[in-house]
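Sending over a structure as structure tokens; questions will come in a sec.
Omission of a single protein chain aside, the complex is shown with its protein chains in their original locations.
Read from first to last, the chains carry the letters A and B; within each, the first residue is number 1.
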Amino acid sequence: MSNQKPPFSRRQFLATTALGAAATAAGTIAMPSVLRAQGAGVKLGVLHPVTGALSYSGQQGRLGATMAIEEINVAGGIKGLGKIDAVLGDAQSTPEGGTAEVEKMNSAGVACIVGGYASNICLATTQAAARYGLPYVVDVGVADGIVTRGLKNTFRFGPGFGVISKTALANLAAINDQAGKPAKTVMIVHEDSLFGSGLAKLLNAQLPQQGFQILETIPHPTPTRDFNNVVLKIKAQNPDIVIPANYYNEYVLLARTMQQQHVRPKGIYSVLGGAASSYKFVKEFPEAANYIMDCNHWFDPRNPKAQALKKKVESKDQFFTYEVYMNYSCVYLIADALQRAASADRAKLTDAIASSTFAGHVMPYGPTKFVNGQNEGAAPVNTQVLDKDIKVILPPAFANAKPVFPMPA
Amino acid sequence: MKGFAPIVAAVGVLAAVPLVVHSIVTLNFLVVTLMIALAGQGWNILGGYAGQYSFGHAAFFGTGAYVTAILQVRYGANAWFAFGAGIVFGAALGGIIGALTFRSGLRGSYFALVTLAFAEVLRIIASVAPITGAGVGTLINLDLGARAFQFQSRAVFYWVILALVGASLVIARLIEQSRFGAWLIAVRENEDAAKALGVDARSVKTAAMIVSGAVTAAAGCFYAQYFLFVDSGIAYGTWISIEALLTPIIGGVGTVFGPLLGALVVKSLGEGAKLVTGDVPGLDLILYGAVLVLVIGFTPRGLIGGFPQLRGWLARHRAPRASSIQEAEHG
Partner (left out) sequence: MLSPVILIPAILNGLLMGAVYALVALGLTLIYGVLHIINFAHGAMLSAALFAAFFAFRMLGLDPYVAVFLLAPLFFVLGYAAQRFVIGPASQGDDRNMLLVTLGIAVVIENALLFAFRADTRTINVPYAFETIDFGFTFLAVPRVVGFCAVFVVALALWLIMSFTDSGRAIRAVAKEKLGAELAGIDVAHVYAMTFGLGSACVAIAACLLIPTYYVNPTVGNAFVLIAFTIVVLGGMGSVPGALIGALLIGVVESLSGLFLGESLGQIGIFVIFIVVLLVRPSGLFGARA
């Protein structure tokens, strides 16, 4: 992407301005005719941080959820219960904001709430919903604390820290073994709030067990304005592998700075890396992104429904990010449970979700199986940026490329 | 006791609200609003009465929240004891910061930014120190019951925070009517003149900061019990420093009811903006910011100062003969 005059088409411009926002909104988000049920229907709370620091992820999450709702309604809604009426909420990127929205949704009589996104928001919102026995499906929030408090109403469709770090390290060891064990030393660069710190703690405990030596663990705040010193340390200690765990903006800055300083370890292996498996990152910085591996939430590439959704999202000029397809899947999960429960009663719905074996989602999880609120089959997947595209490299059942490790010089 | 009647009346009316209003949404809204009002009243004691504007009241709020949470989670302390301890720590912190900054003679915007720096230092430490759980934060276990200072019913939380707010109103009134208050106001109006008259400005300001810290810390302790999760951004983030100064200034700085009125207005404005603009992200906040600017423009001395302003405006716009008489009467 080095041409100075990018073909910034009018369509692209519209998509990024208010006009575009209104147009897309009319098409997907605030559509009165499709979503607002006439008469009987089921209310579903859709809660995301659409303003504030997390607004991008929140808006992507809302997009995925509302797309699923629209599809379900166009196909006739839930058998016996009617169309889904989405009650949208803005958590404003804070736990208090999220809690206030839960109260409103409860008062509006929703049967269930989906979303939250950030771990600290989810902790507060699931708790608030628990007061009313209101079932709550967490879309992303990976902190283990979300499902270990014994709250009967709380379900998490995706994996938590514990599973993610275990899978990530097992896969790292496998990739390393396959290549003849060229890597021994590791440095971890993580953001210092709930998700990054929690993950780093687990990695620190488990990496030595897999035979890796941790040279240093570097926390950094979100936002971080400059990564030159971090990269200096990486350069000085020359680890074989760098493991980043942070949000999109910081990940991009880190990758760019490493490129600038000509730092090329044998592998960059992120765990929940903010940009490592992001189409946006690959599109905008192909050189910096090349060969980066990630262990992250990802859709099932062999599932035709997933590919159809990807096309649909990209046709709206949005990137196909994990918030979109995880929320999409969660809504379908809830719809399936509503159908099986044949009722919008909260207790019945909670039981239906708890006993669900839903396979109509787009994630590489297999049918759902909830134990204490956690979907046991949920697991992250390993990706690598190859040929300017993101390929799945592990597990073999879902892979569409072989890992390239170590990174070519 | 004269002067306390309005406080009793206001608290009485507010206390009756849960008996009439059963909407949990509204109750939750009021609980959070009262918590902000409490934090703001703490700020008001230092900023309104003593005239020292602090940009870092999060330091006290966060200390109250963390102490309450940590004592329960790591040391198994009783929740009520932890609550009290949080207030004590807040007061102590006020004493420390006050002693350091007033000793150096920091004033005005310099003082304001030093308090901000203290809040930031605490935030950064809290984000890495093991005792606070560092980035992961501290989660208080859900344990509904009076013993653990958690209640099934939001109404009970409401009455607790209302009691705390009531206490802070009483404290403000007591200060107003005391000699201590007179010293504070003297320092606020003209510190050098006050010193010349024999007021120990440094001790007076530090004392104000101790009280201020205690009251705002109480709001933090309450946050911990209500939301059961504290991390460094929640505890020491600039959001609460801003709320704590915004509400008294809007409501009326240096008045007893200013922070309470300001909190009600500001929070209602936020909710109202959401109702009007619907689900489009950001639009409600644009409206909120714009109305804020307008409110400040029309009531430069806060809303409480707005009542005499309104009276004067009405007087000037009545029939010319009558209005000139009234102008002469009211000045």
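Operating definition for what follows: contacts are C-beta pairs under 8 Å (C-beta built on N, C-alpha and C of every residue); 3 or more make two chains touch, one makes a residue touch a chain.
Predicted model only: the values in this text are computed from it and were never measured.
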Which residue of B:118, B:183, B:229 or B:257 touches the chain not shown here = B:118
Selected residue (touches chain absent from view) among B:61, B:159 or B:288 = B:288
Just one of A:41, A:115, A:158 or A:219 touches the chain that is missing; which is it?
-> A:219
Touching the absent chain in the whole complex: find that residue among B:106, B:155, B:185 or B:315.
-> B:106
Footprint left on subunit A by the chain that the document does not show | 1-2, 4-6, 8, 13, 16-18, 21, 51-53, 55-56, 58-59, 192, 218-221, 223-226, 228-230, 232-233, 236, 248-249, 252-253, 256, 259-262, 280, 284-285
Note that subunit B touches the absent chain at residues 53, 100-101, 103-110, 112-114, 116-118, 120-121, 124-125, 127-128, 238, 242, 246, 249-250, 253, 280-283, 285-286, 288-290, 292-294, 296-297, 300
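By definition in this document, only the chains that are shown with their structure count from here on.
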Hey, which residues of subunit B end up touching subunit A in the complex?
-> 23-25, 28-29, 32, 124, 127-128, 134-137, 139, 141-142, 152, 227-229, 231-234, 239, 274, 278-282, 285
Spell out the part of subunit A that touches subunit B in their complex, as residue ranges.
-> 21, 25, 29-30, 50-51, 55, 58-59, 88, 90, 94-96, 99-100, 103-104, 106-107, 120, 123-124, 127, 130-131, 143, 145, 149, 151, 191-194, 196-198, 201, 219, 221
